[in-house]
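Okay, so here's the structure we're looking at.
With one protein chain withheld, the remaining protein chains of the complex are depicted in position.
== chain A ==
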Amino acid sequence: MSTASPQAYVLRGARPYGTDPVDVVLADGVIAALGAPGTVAVPDGAHEVDATGHVLLPGLVDLHTHLREPGREDAETVFSGTRAAAAGGFTAVHAMANTTPTQDTAGVVEQVYRLGQEAGWVDVHPVGAVTVGLGGEKLAELGAMADSAARVRVFSDDGKCVHDPVLMRRALEYVKAFDGVVAQHAQEPRLTEGAQMNEGVVSAQIGLTGWPAVAEESIIARDVLLAEHVGSRLHVCHLSTAGSVEIVRWAKGRGIDVTAEVTPHHLVLTDELARDYDPVFKVNPPLRTAADVEAVREGLADGTIDIVATDHAPHPVEDKDCEWSAAAFGMTGLETALSVVQQTMVDTGRMTWADVARVLSESPARIGRIDTAQGRPIALGEPANLTLVDPGATRAIDGRTQVTASANTPFGGMELPGRVVATFLRGRATVLDGAVADQMEGATR
């Protein structure tokens, strides 16, 4: 609060979408200048950032984050979770509805929205529950959440599936009135009672109850047909199987308005990791087979899968330091997502950095209907929501030193490529020189 106008920045030699280097000036919350190195006018007092060799992306947007507040502040808070998001290069997150109380009323979504504004690290867009208490029985007041200060557009019972076909149909229809989308956690409940991991070779050997691919695929197949019938748009959360990719590909071929996401962990990890019963690898949907990993990579590369979303799911130690069957589902992901996408898709030559911008920023912003503010082009006059990444860096992942309040990363002990050097939210640095700011100027807590 020391100056009337916020700090200006100049990024020297940054490569937008991995292309030729430019200098970029950020001032007054927007991209104030952009041009060949040494050719742009730099305001007095601008902070110089040496971005030589670094890739400049639009600020990342996560459509699927669990911030846990209200209710499970022992796992994560809006403050700690959004700070982790900034560290991972994000400038906006969608906070899933499975809080306690559930984000199923205007009051609760406004509370989460306000907590996000107070923290100041990223834009927080609460996801509204589809059904009251995620109970799967009665529609929540979707319109009230849409009309609230939080302007909810994404609705999901994530963690639970809207399995009743009539209720799903109604939800798909109802949200059309305010251009909303139902984001389905596709899991047929009867086929997954007591399910612990992917059903297949590994589950058969190690004696854990299987979570069959068909339990995901059958719901996706039903939902795309429902979406076609009622002319609604559908978003498929964290699809994880080769069959799901095929169904979505088929649906898009028919012109059905469906989008799909894959998590970073489903792009790289397999169910073989369950063999030592370390619950850090327990997640829902479960880690699948190498063939599924290949299929989701192919689907992401060819556009069948629209976006990568983290499904960042922090849990306290005691919920993971126990028997596999007693452990919670989920893994953290905000601080490793970009690195995993680089490793699996960019470094393998399957995607360009422009594709990364599409799947981690532009498309999630569009699906969440926040694309007037986020996921914007890197161009003159656009909001300065930007992420600067050093793709040549490698870093060792350690759950204990991450910014998130929980340590349950599945990548602990691994080396991942790429490092977020700076993140800017409307021109203000949330991360600078690889260090995440302790407190955002103007934040109220």
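Rule of thumb we're sticking to: a contact is a pair of C-beta atoms (placed from the backbone, for glycine too) under 8 Å apart; a residue touches a chain by one contact, two chains touch by 3 or more; residues count from 1.
Convention: contacts and distances are computed from a predicted model.
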| item | value |
| --- | --- |
| Among "cytochrome-c oxidase", "Aspartate carbamoyltransferase", "LLM class flavin-dependent oxidoreductase" or "Ethanolamine ammonia-lyase small subunit", UniProt-listed name of the chain not shown | "Aspartate carbamoyltransferase" |
| Residue among A:D50, A:E137, A:D179 or A:D276 touching the omitted chain | A:D276 |
| Among A:D20, A:D44, A:E323 or A:D438, the residue in touch with the chain that has been omitted | A:E323 |
| Touching residue (missing chain; options A:A36, A:V201, A:A291 or A:A396) | A:V201 |
| Contact set of chain A toward the excluded chain (per top definition) | 190, 193, 196, 199-210, 212, 276-277, 318, 321-326 |
